[in-house]
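Every protein chain but one is kept in place in this view of the complex.
On to subunit A.
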Amino acid sequence: MAAPTKRSSRPTPVRKAWRSLTWLGVIIAGLFAINAAGVIWGGGSWTPKLALDLEGGTQIILAPQLEDGQTASQEQLDQAVAIIRQRVDASGVAEAEINTEGSNVVVRIPGELDEQTAARIQSSAKLELRPVLLAGGATNESIDPSASPEPTEPAEELSSTPTVEPTDGSDPNWVTPALQAQYDDFNCAEMDENATNVAPADEPLVTCDTTRTVKYLLGPVEVSGEHIVDATNGMVQTSTGATTGQWAVNIVFDDQGTEDFAEVSTRLYGLKDQAPRDQFAFVLDGAVLSAPSMNGIITDGRPQITGQFQQADSKALADQLKFGALPISFTVQSTDTISPTLGTSQLQSGLIAGLIGLILVVIYTLFQYRALGSVTIASLIIAAVITYLAITILSWYEGYRLSLAGIAGLIVAIGFTADSFIVYFERVRDELRDGRPLVGAVEAGWKRAFRTVLASKGVNLLAAVVLFILAVGSVKGFAYTLGLTTVIDVIVVILFTHPMLQLLAQTKFFSSGNPWSGLDPNALGAVYRGRAEFRKPATVPARKVASSSKEAQKRQTIAERKAAVSAGVGSDEGKES
C-alpha cells in the first residue's frame, strides 16, 4: 500500500477500489452463470433444496451396532448405504437420500413413508447359509397378484411340528405338512411385500431367489454369514495354473466357519444323488443369492462357487457375500416424521426471524455509524446475494439441503458478518482520532483491520470446520452455513466494504467530515492539524508533562493530551495496585 498521505498517491486507492469491485462483479456474475448453467443443463434450480425438517418427510438415522473398540470402516458403511438404497429403490420411493454421516447411515425420504418401506430400511442386512430341502420353479403364474388364486390357509389340522425330531439341517423331517403347504402356496412375486421370507435361524425358511424364478424350502441356518472373511471373484484355474476362462467366486471362511462348513459339505456331498438336497443356499436378507450344489468335501474353508457367471455377475455375488456378511448390523437411532405443514411453518418462522434480525442490525448500525451504516447494509446485501447463490449451487452440485439449523446459522451470520465491518470502521475512526485525514485514515485503518479480521475470521472458520467434521445431525447444517458465510464475509469485506470506503472517502460528503457521515473528525475528537502532520512526536519530556495538574490536562487539546499519553503520564488510567 502506497503511503496514504502523499498527494501523488491519491488516485491509487481509487484505482484499487475499482479493481476490487470489478473482481467482485466477476465473482457474482460467475456464480450466477454457474447456477444458470445448472438450471439449464444440470437439473439445478434457483432455490436451494430444503431439508426434511422444512419440507416434511421422514428421516431415519441408523447407527452401526458394534462391539466396544470396533469401528465401522468407510467401505462397510458405503456397502450398507448401497444395500439400503437397493431396498428403498425396490419399494419405489422417489428421491430418497441415503448417506453416511460420521459412522451413521442417514435415510431421508420426502413425503409420507409407508410402514413396509420403513420396516425394510430398518431390517439389517443378514447373510445366512442354509441347506436346500426342496427347490422348484417359482409359483409365478400370477405375476399379477389379483389374478392369483388365494393362497389356501394352512388347514388347522396340518401339523407344524415335525413328527420325528430332525437330526441335521438336511433332514427331510423338517418338512412338516404345514410347511409343505406353505411352500406349495408360496408366490415369489409377492415375496417381499408380505415379508414372508423371514424365519428364525433355527427354523426352516420358504423363499425364492433374487430373480424370483426358483422357489426354495431351506433348512435352518448352518453357517452364519459373518464367518465369511473374504469373497472375491476370479478365473477358475486348473492345477497347472492355466485359466479355464470360467468365472468363479472364491470364499474364505474364518476358523469357526471353516469347521461348520466342513461338516456341512461332508453331509451335502454325501447327498449328491439326492438333488436338490446337495445344494447349499446363500441367503441375503431372506432371498437366495445363489444355491450351488456341493461338488466335494471342503475342509480348508475356501469353497469356490462356479456356474454360468459373467465377470460382472461373479463380482456382484462376491460383493454381496463379502459385505452382506459384515458383522455390522444397524439399530434405529432416531426416526423423525415431519408433516409438510409443520415444515412450512418452521421455514416461515426462520425467515421471519432472519428478517427481524436484519432490520435490528440495520437500525443499530445506522444509529451508530450514520451514513457509514449504509455501507454495512450494502455489504450485507452483497453477502446475502453471494450466500444465496452459493447455497443454491451447492444444493444442486453437492446435494446440500438447507435445514432449520442451517437457517439459524445464516441468521447468526448476519451479526457475525456485520462484526467485521465494525472492526474496520472502528479502526478508521481510531485513525481519524489520531488526526489523519479521511483518505489516509481509511488506508491505515484497513491495513490494521484487515489483519485482525483475517485472524478472527480464521478462528471462526476453524470452529465451523471442526464442528462440521465431527458433527452429527443438525449440527452439520449449522456449521456448514456458518463456515460458508465466514468465507463470504471475508470476500465481501475485501472486495466490497473496503473499496466502497475508499471511494466514499473521495466524496465531499465524507471527506468534509459531514456530521451525518459517521466519520466526522470533530465528533471523533480529532483536531485537524494539517496534511501529513497528525501526531506530535513524543518529545515532550516526561518531567515537564508530569508537572501539569489533572485540571490542566482537561484543558489540553487532544493532540497535547495525546503527546502526554505517549509520554506515559497524564492519563488517569490505573497502575497496578
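Note that in this section contacts are C-beta pairs under 8 Å (C-beta built on N, C-alpha and C of every residue); 3 or more make two chains touch, one makes a residue touch a chain; residues count from 1.
Keep this in mind: contacts and distances are computed from a predicted model.
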From "Phosphoenolpyruvate-protein phosphotransferase", "Glycolate oxidase", "4Fe-4S dicluster domain-containing protein" or "Protein-export membrane protein SecF", the hidden chain's UniProt protein name: "Protein-export membrane protein SecF"
Per the touch definition above, residue among A:201, A:312, A:332 or A:381 touching the missing chain: A:332
Of A:112, A:203 or A:300, the one touching the omitted chain in the full complex: A:112
Sole contact to the chain not displayed, among A:185, A:230, A:313 or A:426: A:426
Hidden-chain contact residue, picked from the options A:15, A:272 or A:451: A:451
Where the unshown chain meets subunit A, residue by residue: 53, 61, 63, 102, 104, 112, 115, 118, 331-342, 345-346, 349-350, 352-354, 356-358, 360-361, 364-365, 367-368, 403-405, 407-408, 411-412, 414-416, 418-419, 422-423, 426, 429-430, 433, 448, 451-452, 455-460, 462-464, 466-467, 470-475, 478-479, 482, 515-516, 520, 522-525, 538, 542-543, 546-550, 558, 561-562, 565-577
